[in-house]
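Only one protein chain is missing; all other protein chains are in place.
Chain lettering (A and B) follows the sequence in which the chains are written, and residue indices restart at 1 in each chain.
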Amino acid sequence: MIKFVPQLINLFATLILLLSFAMISQRRIVSLIHLFMIQGAALVAASFLLAYVTHQPELYISGVLTLLLKVICIPWMLHRMIRKLNVRWDVETLLNIPTTMLIGIGLVIFAFSLALPISRLSDAVAGGALGIALACVMLSFMMMITRSKAVPQVIGFLSMENGLLFAATTVTNGMPMIVEFGIALDVLVGVLILGVFMFQIREKFDSLDIHHLETLKDE
Amino acid sequence: MPSLTIAATWTHLDWVLIVVTAWLLIGVVGIAALRRFRFVAVVLFPLGAIFSVLLMAVALSAAYATPEVAVLPLGLPQLPFHLRLDNLSAFFLLLIGGVSAGVSTFAAGYFRQGEGTPPGLLCLEYHVFIASMAMVVLADDAYVFMVMWETMAFSSFFLVLANHRIPEIRSAGYLYMLVAHVGALGILLCFGVLQANTGDYTFANMRAQHLEPFWASIAFVLAVFGFGAKAGLLPLHAWLPDAHPAAPSPVSALMSGVMLKIALYGILRVGFDLLQTRIWWWGVLLMGVGLLTALFGVVFSTVQVEMKRLLAYSSIENVGLMCAGLGLSLLFSSYGMQALSALALTAALYHMLSHAFFKSLLFCSTGAVLHATGERSLGKLGGLIRTMPWVAWLTLVGVLACAGLPPFGGFVAEWLLLQSFLFTTGLPSSFLDMLVPVMAALIALIAAFSGFTMVKYFGVVFLGQPRDEKLARAHDAGRWERLGMLWLVVGCVLLGLFPNQVIALMEPVTQRLVGGGLAHTVADSSWLLVPVNIDRASYAPVIFLLGVVLTFGLAFVLVRRLYHGRLRRVPPWDCGHPWQTARMQDTAEGFGQPIQQIFDPFFRVTKQQPSAFDDKPIYDVKVEDPLWYWLYLPVARVVEKLSRIVGQLQQGRIAVYLMYSFATLIVVLLVVKR
Partner (left out) sequence: MSALGVFSQLMALVLALLLAPLLTGWVNQWRHWLQNKSAPSLLQPYRTLHKLFNKDSLIAEHASPLYRFAPYVVFGCMLLASAIIPTISTDLPLSPAADAIALVGLFALARVFISLAAMDVGTAFGSMGARREMLVGFLAEPALLMVMFCASMITGSTSLTTIVETLAHRDLAIYPSLLLAGVAFTMVSLAENARVPVDNPDTHLELTMIHEALVLEYSARHLALMEWAASMKLFAYSCIGLALFFPWGVAEANAPLALLLALPVLVFKLAIGGMLLAMIETASAKMRIFRVPEFLGTAFLLAVIGLLVNVLLGGT
């Protein structure tokens, strides 16, 4: 059973990558939130497995924290926000979706080739998944860049944080608890502030299209 | 005094020279009979074809023989012609002979109806063209190589200008000449680097040199630039889509089928034979350029609305794929992986051979269609399978081969190429390890695209309903044209059904160039193609074909036996729509429209769309090559500006010119005095 665990962790890593890719190609915002929830759940499962194998109880706590925050709390807040702001679709993207996916492939190759020598050196349980985590971070960053409505950008930010957490977990078998708590608090506050921000944008411009923000320049 | 050295018995090289001389003589006879259509067409071209078959036979026999050298007393006093016939040359002579036999036979029927130039002159230019290509492949020093290369360029230039009264054809020829000479400059510089200051331009000397990696890389890049200009690699491809349609169809067939491969021969000769070092990024460069070219070519071919331009872009795509194969082979060879390098090289050579046959077949078919209907635009053709059944069925074989479908030759080449891309884990660099599967994915994508293009070509030209009334009077191809096309079809089929024998032919070539070969694994069974071992991959085209044909026959017979075979002819169902005109089918532009939409950033599209208030609504879409506007026109403008600056030297006053000579004299005297 023990020898399955690294393979299962790799499987969850691949699932997280798959979901990052699916998020890039999604247009509907409600589906984006669902995908984000599943990504969070996969991350939680990977943390629990890692905790089981390396016998570190802190990772259990970290997993529970992620569960509360990323799978329950934040998606609920996002759902509420969406209902209030009444956004359903994100039709306008900066580049069209096939081009975005092609760039995504390039980023994946870049991340993988970067991580290969490091993961060969690492003796952590799931060292091979560093490349995947790095790729997730890059893909989420790209999602933030190429979307033009605010809610997918927020989801991109959160997904990037997912990727970073996963990277830390796989390479160093978890972060110190203080750092975990700090990051969790930061993320929560960040989402709250972004929510307020989105309401303000909506009130000012009557739309959530961030292109309107460009008119705030000093001419 | 160098003299003609011949062995006591006639060697292969002698036979080849006899063929070349025969072609030149045929050309000269053609000049003597300048305007006699029938004589040129019925006697001279078939005679040329017979000599092509002889060349093929010689090449087949020379493929396994040891290299032969000869020194001809032609040329300058201190620079005689060095010639050499080795396995690589023999392979390309086989290609030249095989394809020109079919095309010459086709031309016998084609040139019957006159073009702008008199037929005798065309005969001379044509035979000089194939003779010079054969000599390029035989060349053993830079001098004869460049002389023959230029002869090839000039003769093809005149052939492209056969209809020189039309202005578009003249500008196509001009562009062709321009790019050919830019390329020739690159090749010349490359040879200059290769001879490494020894002053001896023979290839034997160049092989013996050991260049530093820096200079070797310069030579390689120059070779890719120079030969790539002739092969149609990005970005020096702009002449191809104009020159191939402008030329008469047999000439387009030769240019696409043979001349592009001679350019790749140049890359093979310099990169694999003359240069002794192999550096990994050369292979990556070739692969990258090749794949970009292939993607560009195939995407553009899907949106073309003219028959020959479509095939020209398809040629660009195929040349790109061949380059990618060569690049992969070079990459493996630089890491010492000889077996895989041989596999990739075999794939590239196989692709060259099969492309030569099926592309010439397709161009010949466009010639037949052009003669029968006078139309070359896809928008005015259609339904020709009923009035021209011979051409249609023979073209179907070419179309299936070009789309890379089993059991024809194009599929074998792709199969081998994909196999060589697949089993590559083991490259030292992790980046390359990941790049190679991605390139395999691109190749699969490009191959699928070419299927789209070929369905569009065959479907719009031969199937459906005629889009113009005069198509009803189209006549089928004549005897000679049918014979020529049949020869090429037989070539495609044989290349598809008997890959083992063809690979055995290529074995000496790959052994010499990369030190590995497939023949020992392939020779284990005669009907099964097994590149590495049978557990890994295998393919038996004969069984494949037999399987499909048998099930076809069985189904046919059984259905008629168990049920019945009754048939009635009725108007088409069409969901009950009563009125059907030919304009309700897809046009060529419409068929390619999904691709145009998906790949919109690649193109430069100018659209003119009607609005609801137009009295005479016009819909016009032009899809053009963006590289023409980004690269060629700016470069042309810079060159023009520079020339204007330099042109200020021409004052027009004699005193100033005399002053130039005087100043030069003074400077020279000063320098000499030092």
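Points to keep in mind about this one:
One rule holds in what follows: a residue touches a chain if its C-beta (ideal position, glycine included) is under 8 Å from a C-beta of that chain, and two chains touch if they have at least 3 such contacts.
Since this is a predicted model, take the numbers as computed values, not measurements.
For the chain left out of this panel, the touching residue among B:G75, B:G288 or B:G464 is B:G464.
Touch with the chain omitted from the figure is made, among B:R36, B:R170 or B:R386, by B:R386. When the full complex is taken into account, the listed residue touching the unshown chain is B:P572, out of B:G336, B:P428, B:P572 or B:G647.
In the complete complex, the residue from B:G192, B:G379 or B:G451 that touches the missing chain is B:G451.
One chain is missing from the display, and on subunit B it is touched by residues 382-383, 385-386, 396, 400, 403-406, 411, 414-415, 418-419, 422-423, 425, 430, 433-434, 437-438, 440-441, 444-445, 447-449, 451-452, 454-456, 458-460, 463-465, 528, 534-540, 543-544, 547-552, 555-556, 559, 562-575, 577, 580, 582, 584-586, 590-591, 594-595, 597-598.
Although one chain is not shown, part of subunit A still touches it, namely residues 4, 6-8, 10-11, 13-15, 17-18, 21-22, 25, 97-98, 101-102, 104-105, 108-109, 112, 115-116, 119, 128-129, 131-132.
Definition applied: only the chains that are shown with their structure count from here on.
In whole angstrom, the spacing between the mean C-alpha positions of subunit A and subunit B is 50. Residue ranges on subunit A touching subunit B, taken from their complex, read 98-99, 105, 109, 112-113, 116-117.
Residues 430-431, 434-435, 438, 598, 601 of subunit B touch subunit A in their complex.
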